[in-house]
Each structure stands twice: as C-alpha cells, then as structure tokens.
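Submitted below is the structure of interest, expressed as structure tokens.
Excluded from the complex is one protein chain; the other protein chains are retained at their positions.
Chains here go by letter, A, B, C and D, matching the order in which they are written, and residues are numbered from 1 within each.
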Amino acid sequence: MKGPGRMLQLILESILKKPSTVSYPKFKEAPLKSLRGAIAFIPENCIGCKICMKDCPAGAIIITKIGEKVFQAEIDLSKCIYCAQCVDSCPKKALEYTTQFELAALDKNKLKVTTSGKLQTTTQNETPKSE
Amino acid sequence: MSDIEKTKENLIQKFPALAEKTQITRETRIWTEIPFELFLPVFNYLLTDLHFNVLCAITGMDEVTQFSVIYHLAKENQLVVSLKVILASKEKPFINTITDTFPAADIYERELVDLLGIHVNGLKEGNRYPLPDNWPQGEYPLRKGWTADRLKKKEGGAPNA
Amino acid sequence: MGLIKKIVTWGRTKSPWVLHFNTGACNACDIEIIAALTPRYDLERFGVLLKGSPRHADVLLCSGPVTRQIGDRLKRIYDQMPEPKFVVAVGTCACSGGVFKGCYNIESGIDQVLPVAAYIPGCPASPKAIIDAVVKLLKSLEES
Amino acid sequence: MGQAIYNILVFPGLFFLILFGWAAEFIDRKIYARGQKRVGPPWYQPVADFIKLAAKEDIVPEEASATSFKLMPLIAMASAVTAFFYIPLWTTEALFSFYGDIIVVMYLLTIPTLTFFLGGWYSRSLYSTIGAMRTLTQLFAYEVPLFVVILASALLANTWSLSEITKFYALHPHLWIFNLLGFGIGIIALLGKLEKGPFDIPEAETEIVAGSFTEYGGRLLAFFRLTLDIEVIVGASLLAAVFLPFGLNLTPAIGFVIYIIKVLFIVILLAVLRTILARFRIDQMLDFCWRYLAPLAFIQILINLLVKGLLLR
Partner (left out) sequence: MPKKVRIPVGPQHPALKEPVSFSLELSGERILEATIRLGYNHRGIEKACEERSYIQDLYLLERICGICSHSHSTCFVQAVEEIAKLEVPKRGLYIRTLIAELERVHSHLLWLGVAGHEIGFDTLLMFTWNDREIVMDLLAETTGNRVNYGINSIGGVRRDITDEQIKKIMKAMDTLEERTKYYIKIATEETTIIQRLSGVGVLSHDDAVKLGAVGPTARASSVDRDVRRDDPYAAYGEIKFKVITDNHNDVYGRTIVRVLELMESYNIIRQLLQNIPAGPIAVKAPRKIPAGEALSRYEAPRGEDVHYVKSNGTENPERVKVRAPTLANIQAVAHMLKDRYLADMPIIIAAIDPCFSCTDRAITVKDLGQKSEGLMQWGDLRKYSIEWYKGKGIDFSNLKKI
C-alpha cells in the first residue's frame, strides 16, 4: 500500500514518548572503558628508547632526557590523533590511554601537556615514586 | 588449467617477448612488464580478446631511472592483470590516452599529468587535477626527491594565501 | 546600557547558529558534527541550528587541515559572516594539521588562516566533545 | 483614538502578534523536534534568536540595491500585521471591517510573499535569485486554491466581509461541516504560503542554501523571520475564522481561550505535516496544486452552491 505520511504513526508515538537524547553535559555517564582518550605518561617506566616518537603518526609526543634515567614527555593534545599506537609500541608500558575526551580548550597552549619524572639529587637505584 | 594460467598462456603465445616478464603473483593476479611500444597491441589484446574490460586504476611511478605507468585491468571483477608500461623517455615522459575506451580513465590520467608530469597525448582539456589552481609550474610532487620545501623556497617562504 | 548589553549577550549565548565548513577533512569530524545534531545528542537544546548561508551564522565550525585549494575560500566565507563571529576548530586536523602535518598541500591548522576561538582535539572529535566545547565557548562568552 | 493606537500596537495588535508568533514558532520547532525523538529548543529560543539577530551586524551585498534590500522586511511585516486587523478573532467582529475586506486580506497576505521574492531578487545573488523565482512560481500554485476555498466559504455566507462570514457561521454552526474539504485545502495552501516543508522549496537548504534569504543577515533577517512567525498566526487566524466558527458568541475571555486553542491546533497540524512529508520538487508542487488542489477547491465551490441551493433557500 502506498501513500503519503506513512511515518505518521511513528512520529505521533515519539512525540508522546521520551526523547532519546542523553542530557549531556548535565549528567555525565562514565565513558566506555575501551575508549581511547588522552594519552598519559608514566615517567617511572620510561627508558628513553623513543620508539613512541618514531611510531607516532602525527608527531605529537616528544620525549626528552632531563636527568640521569629521568625523562620528560611533552604530549601535544592538539596534534595527537588518539590512535594509541605509542601505547602499543612502548616496550616498558610507560604510556597508557585514559578515557578522557573532554579536551576542548579556548587556548591552544593549554593543550600541551608536559609530564616529567622527579629529578634525583643523589644517584640511587631506586625509581622515584610519584604520589 | 585454471583461468589465470590460461590467460598467461594466451598472453605469452600472442606476445612471446613477454614470456620472461609475466608472472602469476597470486591466484587472481597477473603481473607483466612491457616496453612502451608494445603497450597498444597488448592493451587491445587484453581488452578485446581476453575481455579484461574493467579499469581498476592507473598508477604512475617514478623509478628514478625511468618512469612507468601501471594499468590495473580486471576481468569480470575476478582476474586482475597489472600491465606495467616502461615509458620511453625520462626527460619528457609521455603516454597515449585510453579515454576513448575507458572514459573513466580521464581522472587517472590527469593525476599522472599533475603529480608526475607525464604528458598524456590526446587528453581533452579540462579542469586541473588534484592540485590547486595556483600551483607553481613544473612542480611534480610525486617525483622522487621532490619535497615540500621546494615549494616553500619557490614561494619565498610565505605560506600560500 | 548595562541591561541592554546583558540582554544582547544572553541572546548571543542562547542562539549560536553554526555554519559547517569542511576544509579538507577526512569526513569523520563532519559526520560527528551532524551526529551531534541528531536525536542522541541534539545540539538544538542549546539553540544551535545548522545554517547553510554564512550570512546567517555566528559560529564557523571548521574541520580539516585547510588544503591550499580551500584556504582563500575559507577566508571569503569568514568575511561574509556578520560580526560578531567565532571560529571553532573541530578535530585534531583543524587544530594543528594532525596526521597530515607536513603534507605538501595543506596549511596545517585553521589558526594559520583565521583567528580561532576554541579548539576541539580528537580524531575525530566525538559529539560529546563537540557539545563540551560548545558549552565551554558559550560560558566564556557569558563571562566576557 | 488612544484606544485605536492601543489596539494596533499592543492588543490585539503588533505586540500580541509578536508574542503569539514566537510562541507558535516555539511550538512548531518543539513538535518537529519531538517528532524526531529530540528534545528540541528551550522555550525562549525564538526570543533569543531575535535578540541575537537584531544585535548583529547588517551586511548589504555590494551588488544589491540597498534601499529596496532594506525596505523589504519592513513592508512584509507591515502588510502581515495590517491583514490581521480585518480578521475576526474571538468575537464575530474584527477590529476593522468593511464590505469586501476579504479581498483586501488576501492581497495583504500576498505582499509578504512578494517581498520575499523582491528581497531575493534585489540580493543579486544566484541562490537568492533562484529562490525568488521559486517563491513566485509557488505563489501561483497555492494562491488560487486558497482564494477559491475562502471564496467558496464566503459564497455560502453570501457576503464579502470576513466579519459577516463569521457572523453567518456563528448563526449556522452546523454548516462548517460542508467546508471541511476547504479546510484541508486551506491547510495545504497555507503550508505553501508559509514556505514550510514539504513546500519549503523556495528555501530548500540542500539545493539553494536559504533561497531568497541567503544574503540577508542580522536585523533584516530578524524581521523576515518575525514576519514569517506573524504570518503563521495571521494565516492560522484566517483559517480559524473562516473554517472553525466555534465559541464566537461566548464571553470574550472564554472566546479568547478558544481562539488560542484553534490557532495552536492549526500550528500543530502544520508542524506534524512538515515532519512526516518529504520536500516536493517545484514541478511536482505545481503538478500537485493544479491537478489535485485546484480542482478540489472548485468542487468545494460546487458543494457550497448545492448546499446554498438546497438547504438555505
């Protein structure tokens, strides 16, 4: 059977039903665990091999040595494509992905995240612990 | 004998010169390399006698010592023959258009013109290829050794406005 | 005068009409922008309407790393928009060029061509991230 | 004199019309959104839109003729508001009335459409031009059926004044049933007049950006939008007065409520129609209007003539 207005019934139903809109950002549900969000750097694990820098498709991560066995990572969120290849590439699990995705900023400079390990005054075998 | 072997057989029978350069790379793919002079006869033979009537793509390549163009032709969407044509001249590379048989080849050929600087004889005039209208003359990005720095130098370092 | 200014600011923050311009993106951000307008996320809750003409728009949503071919057209579209106007860079490409940085045919980022009011990183920026950015931008307008 | 100015500017004139227009726009957008499973805009949306647009920069395209370009929104609004005064609302008496005002109202309601066309034309932009063309083309398609059904109703009442028509139907309340066909045609023609989907052909976004309004921005666009909102109310009031003659002899307060309900009913009907139908193509629209709508409108005249001959002798 053909005719105009075949969706009438569905539409009248949906006017009466609750809309399917999620009321974000008023109520924030926990993001999916598998979501690839911003990359976090764990300085204690880093050995400075820089494989992540080599594999990063967008050149978003820069590892610099700031002291004996202490490294600093500068992750540019405005360059990162959130593919998490660096997490896969890292041999020592010094990088991991978080589920953080609300990264919008009005200032581009705020998108640069620098994480560094603690500088040691004395050379010890112990790895620095972050609080 | 499978289809693919038959095709190879036929091809070699017709053009004995191809015997060395033709190989089956996979159960549905044939790869062959021919000099520019042989292109039209082989192409027409493939098209009319062996019914390779689907054009998948045309790939242009800069192989430093020579330019080559690969025609990927498919038959009923099953067998694919990659016909690699070695171009005659490195300085002034050119090919002939196949838009008469495949109107769709137009874009692929324009791509050769713009990105590699291969002249296509018989290609109708029309809009530019993928590059912008204000692209400088004589710059062919897909040629080996070409880098984006060249462009910057030519434009005096200023980003294009 | 203060009251009128307040009313005008209120009007502006409650009715941002957007114009979407693909400046050479891979489509992913574009479909996410559309997805942000569809029932699940529904940007119309914030008064956002997608407009076709630059004359009607307040916010220019740009996605993509700005190809050479599109650069001057982007500027022309921006000039056609009446004041006050804002540019929002949607997605990593629009923020900095992303994976395409270094390609010969792009300008790497909207801010090379136009002043940008907000950056939304993400590849692509998910609808929620876009809503988040809209809310952040509107809040900053309200305060200024 | 003071009373007249109050009537024109405040109630039931301009001010009331604007508020009611905004409310109608909100209801229309909300129904549209809810029909699509969305939440839709908040209640203050039309007001915020208007304030924002009014506070924006005005840009007149270089090639456009500035005076005409700027004048169009004002003419459109003035004529829509003027037409309103001749329509009986919640009593059988309109604010102003004279014999033959029905023709005047119909003409006044055509003027906004003409200004959309002229505004688009004066913009000198290609999309506007095509939008303007389509506006005019569409005008010819829906105007005739609308005219005919309203005249059919007037024929039955044997008068050329809107107030007289309502008076007649208030006296013979059962007769509205014969005008039902006319009401349906009127609703469809009104959709065309208001350029709402499925007849939003002149401003079809995916084809010609925003049609006539492509080059309008800021204050001028705000006025055009306001005009469209007002036109919804005026059009709906006209159809309500002619085809839904209920509750006219009651006290003004109850009559007023019934009037609001009648108009909102029409507004909701329009919103639902635009939700469930896909946009027509301009040739399909013409085809539809001339092949089905116009003949049906003439059948309405025939019915009314028969009714008049048989029942009202």
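One rule holds for everything that comes next: contacts are C-beta pairs under 8 Å (C-beta built on N, C-alpha and C of every residue); 3 or more make two chains touch, one makes a residue touch a chain.
Here the structure is a predicted model, which is why all the values come from computation and not from measurement.
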Contacts of the hidden chain among displayed chains: A, B, C, D
Residue touching the undisplayed chain, where the options are B:L18, B:M61 or B:V120: B:M61
Residue ranges of chain A at the interface with the undisplayed chain: 1-7, 10-11, 20, 32, 34-36, 54-58, 81-85, 88-89, 97
Touching residues (missing chain, whole complex) on chain D: 35-38, 121, 126-127, 129-130, 133, 136-137, 140, 144, 197-198, 200-201, 204-209, 275-284, 286, 290
For chain C, residues in touch with the removed chain: 19-32, 34-35, 38-40, 50, 52, 54, 64-65, 67, 69-70, 73, 77, 93, 98-100, 102-106, 123-124, 126
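FYI, only the chains that are shown with their structure count from here on.
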Euclidean distance of C-alpha centroids - chain A vs chain C, Å: 22
Distance from the mean Cα position of chain C to that of chain B, given in whole angstrom: 41
Approximate Å spacing (C-alpha centroids) for the pair chain C, chain D: 35
Residues of chain D engaged with two or more neighbouring chains: 33, 36-40
Where chain B touches two or more other chains at once, by residue number: none
Chain contact graph, described as a line, ring, star, complete graph or other shape: other
Chain C residues within the chain B interface of the complex: 67-69, 71-72, 102-105, 107, 112
Chain A residues within the chain C interface of the complex: 19-22, 24-25, 57-59, 76-83, 101-106, 108, 111
Chain D contact footprint on chain A (complex, rising order): 4-8, 11-12, 14-15, 17, 19-21, 23
